[in-house]
Structure formats: C-alpha cells, structure tokens
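Written below as structure tokens is the structure these notes are about.
Entry: chain A
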Amino acid sequence: MTLADLHVTETWYLVLGAVLFTIGAIGLLVRRNPLVMFMCIELMLNAVNLTFVAFSRALDDVGGQVIVFFVLVVAAAEVVVGLGIIVALMRTRPGATADDISTMKG
Partner candidate 1 sequence: MIEPSSHTPLLTALIVMPFVGAAVLALLPRRRPEIVRLVALVFSVGAGALSIAVLAQFEKGRPGFHLVDHHSWIPSFGINWTLGVDGISLFLVVLTGVLFPLAILGADPHHDSKPYYAWLLVLEAGCFGVFLALDLFLFFVFFEIVLVPMYFLIGQWGHGDRTRAALKFFLFTMFGSAFMLIALISTAILHQQGTGGPLTFDLVAIATNPGIAMTTQRWLFLGFAIAFAVKTPLFPVHTWLPDAHTEAPTAGSVILAGVMLKLGTYGFIRYGLFLFPEASAYFAPMMVTLGVIGITYGAVVATMQKDLKRLVAYSSIAHLGFIVLGTFALTTQGIQGGVLQMVNHGLSTGALFLLVGFIYERRHTREIARLKGLQKVAPIMAAVFMLVMLSSIGLPGLNGFVGEFLIMVGSFLTRRWWTVIAALGVILAALYLLWAYQRVFHGEPDEENAEFPEMRWAEGLLMAPLIGLIVFLGVYPKPVLERIQPSVDALIAHIEDPRVGANQPGGTGFHQPEVATTSPSPSAAPETER
Partner candidate 2 sequence: MTAGLFGVVAQTDAGPPIATPHIVWHALTPMVVLIVGAVVILGASAMSRRRSLPGVYAIATVVTGFVAMATAVPLWREVTDPNRGPYSAISGAVAVDGFSVFFMFVICAAVVLAAMLADGYLRREGLDGAELYVLILLSASGGVIMASANDLIVMFLGLEILSIAAYVLAAMHLRRAQSQEAGMKYFVLGAFSSAFFLYGIALVYGSTGSTNLTRIAEFATPVGTVPGTVDPNLLSKGAPALLLAGLALLLVGFGFKIAAVPFHAWVPDVYQGAPTPTVAFMASAVKAAAFAGLLRVFVVAFADNKIDWQPYVYALAVATLLVGAVLAVVQTDVKRMLAYSSINHAGFILVGVQAASAEGTSSALFYLAAYTFMVVGSFGVVAVVSRRGDEHTSLEDFQGMSRREPVLAFVFAIFLLAQAGVPLTSGFFAKFFVLEASINAHSWPLALTAMLSAVIAAFLYLRIVVSMYMSESEEEMEEVEASPVVARSLRAGRIRIPFAAGIALAVAFIATIGWGFFPTGLADSSRDAVPTVSAPVK
C-alpha cells in the first residue's frame, strides 16, 4: 500500500475534528487562566467547523459551509462577551484564575 492509494475521506477530517475537539475540551478542564480557557473553547468551535465542512463536502451540500459562517459569528459574539466578563472581573481581582472564583459552592 502506497501513499498514492490513500484517499483522504471525510472520515479523516472527522477524526481530526474529534481530536481537536477533545484537546480543546481537555484544555478547558486543565487550564486555570480564563483567557486560555476561552481559547480552548475556540478550539472546540473550530473542530466543529472542520466537521461541518467535511460533512459539507461528503454530502455535496452547501449548507454545511454556510453554517460555518454562523459559528464564526457566534464565536465572535461569545468572545466579546466573555472577554467583557473577564475584563470586569479582572478589574476588581487582578490576576484571578478560574479556580479563584469559587466563593459559591455546596
């Protein structure tokens, strides 16, 4: 089996997307810096984008690509609001990590 016999099918992209999604998810779980956590969310969203585009090609459907636009917009809006929240938070508590904001529990 040679390299030439290999065809990149949508499955490859899907697997890559899944891996990326997982890395993003793990990243959110292990990082404490809220900004990095947001980046991890961006990773997850991009993984989904990749999946959409892959399906789009596999199904020969334009829809999947269009959806990516909407995901982009949502990502942008989320980032704006998320960063806004962080800015507000950091103002009163500079350098706070995600673990620091845990006064409410139980």
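How these were chosen: all candidates are chains of the complex that A comes from, given by their letters.
The working rule: a contact is a pair of C-beta atoms (placed from the backbone, for glycine too) under 8 Å apart; a residue touches a chain by one contact, two chains touch by 3 or more; residues count from 1.
Quick caveat, the model's predicted, so the values are computed rather than measured.
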Touching candidate - 1 or 2 - for chain A as found in this complex: 2
Chain A residues touching candidate 2 - in the complex, by the definition given at the top: 14, 21, 24-25, 28, 34, 37-38, 41, 44-45, 47-48, 51-52, 54-55, 58-59, 61, 63-64, 67, 70-71, 74, 77-78, 81-82, 84-86, 88-89, 92-93, 98, 101-106
